[in-house]
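Questions regarding the structure given below will be posed in turn.
Every protein chain but one is kept in place in this view of the complex.
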Amino acid sequence: MNDLSPERQERSANLKGMGCSRKRVEDARFTQGKGNYVDDIKLDGMLHGDFVRSPYAHARVVSINKDAALALPGVVAVLTAEDLAPLNLHWMPTLAGDKQMVLADGKVLFQGQEVAFVVASDRYVAADAVELVEVEYEELPVITDPFESLKSDVVLREDLAGQTEGAHGPRKHHNHIFTWEQGEEAATNQVIDNADIVAEESMYYHRTHPCPLETCGSVASMDKVNGKLTLWGTFQAPHVVRTVASLLSGIEEHNIRVISPDIGGGFGNKVGVYPGYVCSIVASIVTGVPVKWVEDRMENLMSTAFARDYHMTGKIAATKDGKITGLHCHVTADHGGFDACADPTKFPAGFMNICTGSYDIPTAYLAVDGVYTNKAPGGVSYRCSFRVTEAVYFIERMIEVLAIKLDMDAAELRRINFIKKEQFPYTAALGWEYDSGDYHTAWDKALKSVDYEGLRKEQAERVEAFKRGETRTLMGIGLSFFTEIVGAGPVKNCDILGMGMFDSCEIRIHPTGSAIARLGTISQGQGHATTFAQILASEIGISADSITIEEGDTDTAPYGLGTYGSRSTPVAGAATALAGRKIRAKAQMIAAYLLEVHDDDVEFDIDRFVVKGAPEKFKTMKEIAYAAYNQAIPGIEPGLEAVSYYDPPNMTYPFGAYVCVMDIDVDTGVPEIRRFYALDDCGTRINPMIIEGQVHGGLTEALAVALGQEIAYDELGNVKTGTLMDFFLPTAWEVPNYETDYTVTPSPHHPIGAKGVGESPHVGGVPCFSNAIQDAFRPFGNTHTNMPHDHWRIWQTANGLGLHD
Amino acid sequence: MTEKMHIKLKVNGEDKEFLAEPRELLIYALREKLNITGPHVGCETSHCGACTVTLNGKSVKSCTMFVAQANGAEITTIEGIGTPDALHVLQESFREHHGLQCGFCTPGMIMRATKLLEENPTPTEEEVRFGMAGNICRCTGYQNIVKSILAAASELNAAKEAAQ
């Protein structure tokens, strides 16, 4: 059976299963303008909702006068907290166990906060009515800095006054949310106190935003005749939205249908539940007609979930020859006005405790303090698993800082500290069990591919030329090696609002041998309809072209926790494979019956079951499917369907090795990316074309974050980067071509060995770009400068090092 | 609200007439009055290009044009460049080279690319990147978009040569 005869090769190729670069089935509708996004939904009698938002970052709402707005022809309703309170919908739970105002209740806590919801006949009337709602504010002192917040007498969350216990333990101050500790503090301090070498650094990972090209929105339609609520929206987790909507509204869950149509990019922005969703539901219940709410770009950047905003302080201890002995990390996390982080319940700082990275660090300690400020709530995983981007940035910067202190090459320092292949499964000092890895092989391949030694030589020559005044550009070599932690997660560890983070797949094989599979996840561009069909094709022997993949409709799809944190392939992909195996098991019995042999005497071969030792005797899956429905088989019930709910035994741990070469104009601060090499190991590769596309995209979002993408506030809490003029989304002109490469280290616990890839390039890319900038200035005494490395900050670094004198 | 105007457009070869307030934006008129939902709204400040259509022979961002301004114009959108049975070369090429992911930017991207190739049938990679710089994609990192456009250019040129 192991020969790859041309005949078997052809049958295998016809399946378009795992490992082939199958073209995407989604593309036909997208390239013809036939995608169906939330703003494309148009229902009879549909009204439009629009928000009155606070211009102030902190203020008391003294009064709201709706009269002028209500008098405008076409205005149907103006909702305020007062209107929502009787329904108990003026506050809603956040994913982090906090509660958030749906509409300002007494005061506002950030600029852009929702104050009133106008419902009108069309978007033009709604916009005019927003201008006519008169809100009187009394300004309060604004706090935009978390350190200041922890010292301030100003109480941001008056609703929590007197509460000393938070969702994650004691609160130290009225603006403090939680302290989260992991690892051994005393032991770590002892290691650091007794170490040969200790490097310390403080770094700020600035606030940014996922900014998918499609903003957030929803259409709610309450059918009062049948008592059914249908809700379309930009939901990365539609089933969770249904459950939350049911809990909030009191409508029984079977009477709510949530549909995520096509989603124009998510990157974490569409995980949370926003006031707009709630208001569209309430407005539809109140008016009895469908209500659409779609935010504009400024609203998206000002009010929906931000990412990062971590102030991190690290100490890393090592022996004289560079063996790391301990790591200490403290984070002050700015969560804004409400704690609306999208993390599993037990992980208020997500998986920040993966901050020992890819290194064998025996002792470590992490503490995170969450703090309220007058900034927008959020804290989502922007193209990463929960806070992993922060963790990897932290350790990859600490490694560089330590290399400087040791006067050692940073590539070599990494090499001598990597977890070794034979140490897997490896339990890290902060608790995670890494499933598999071969870091040394990946690193050596990466360094060889870019001729690392040659690059260092060239860089040294450039420094000399610079010192001689022959050039004004410096060369930076950015390195990063990352380990992601994705696929949340084991239900025993991971839940969101109490809902376990399993995922699911349900398969129906049709009598003629084609199939439909439905999953609890939802694609936002990842190509699920293409890749999940490939997994199934390999598992059940039906061509991927004959398998429809459907997601996002809670009335038809099995319950699942959705798509974020690169969890679709690790969790739903596993469910798909296992559901496929259930199909195959039943197919085996049917085949054996049809072939008149014992079950054990047939075996699966690509697209059929064959009699062992007699491959000319076989039944194809097509034949088996037909028989399953149309032939009475003793002891086997008709039909060919399966469901699998998969609770992963562990996370998966994709990893990668990246190298970036940059030239930096010292006089203008303009960096030019000369080369970027990315080696990714995501375990078993399902569709290489799609993997490569994910890598290109993740790296580009990493470039953006590292080089300029920032949500900046002034001291009054005004958002300074509210449009795409100032919020940096690179165009084709600013983005280089990337070189991609790979190794394959399958996950030992995943049914097909796949680990997930969508977020790796972002997680590994940000420190790589940043390290390139920092590395360029290392010969002149730079140890660390904060991102984003926009022109002026790079210039400032050069200036501070005296390079303009 | 001001008085509605009588608007006439020729969209994808068909004459369309409707009433609209002058301030209505062309993108919303197309999407909501004419149910042409291929062009999308991304940034609303003319930075992202998701709303790109061809208007009187120009690539324009329809979020930054009043419907009154467009009155009398001839417009082509993504819906007007191919049919399911006869796709435009660029539509084929984007699929072939994985030039899209979430698909939200794609209609604007392809419309811009049609005009780019019309004006410069043999662009270099640099010219493609520069010519596409009015369109933002958040998913692909552009590498495969550039590849798709260059491949479409080659194909169009090969077809032209074969025809001569």
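Residue numbering begins at 1 within each chain, and the chains themselves are lettered A and B in the order written.
One rule holds for everything that comes next: a residue touches a chain if its C-beta (ideal position, glycine included) is under 8 Å from a C-beta of that chain, and two chains touch if they have at least 3 such contacts.
Please note the rule applied: contacts and distances are computed from a predicted model.
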Given "NADH-quinone oxidoreductase subunit M", "Sugar ABC transporter ATP-binding protein", "Carbon monoxide dehydrogenase medium chain" or "Anti-sigma regulatory factor", the protein name in the UniProt record of the chain not shown would be "Carbon monoxide dehydrogenase medium chain"
I'm checking contacts with the chain that's been left out. Which of A:D39, A:D128 or A:D680 qualifies?
A:D128
Determine which one of A:G112, A:G183, A:G487 or A:G669 touches the chain that has been left out.
A:G669
Touch residues of chain A, complete complex, unshown partner
123-124, 126-128, 131, 296-298, 667-670, 708, 712, 720-721, 724-726, 728, 730-731, 733-734, 790-792, 795-796, 799, 804
Where chain B meets the left-out chain, the residues are 1-2, 5, 21-23, 25, 44-47, 49, 52, 58-61, 64-66, 68-69, 71, 112, 116, 131-134
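Here is the rule we use: only the chains that are shown with their structure count from here on.
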Can you work out the whole-Å distance between the CA centroids of chain A and chain B?
30
Mind listing the chain B positions that touch chain A in their complex?
1, 21, 23-24, 28, 31-32, 35-45, 47-48, 50, 77-79, 82, 84, 87, 91, 94-96, 98, 100-107, 110, 128-130, 132-146
Chain A residues within the chain B interface of the complex:
23-24, 26-35, 37, 39-40, 42, 73-74, 123-125, 128, 211-214, 262-265, 267, 296-298, 524-527, 689-690, 692-693, 695-701, 723-725, 729, 731-733, 735, 737-738
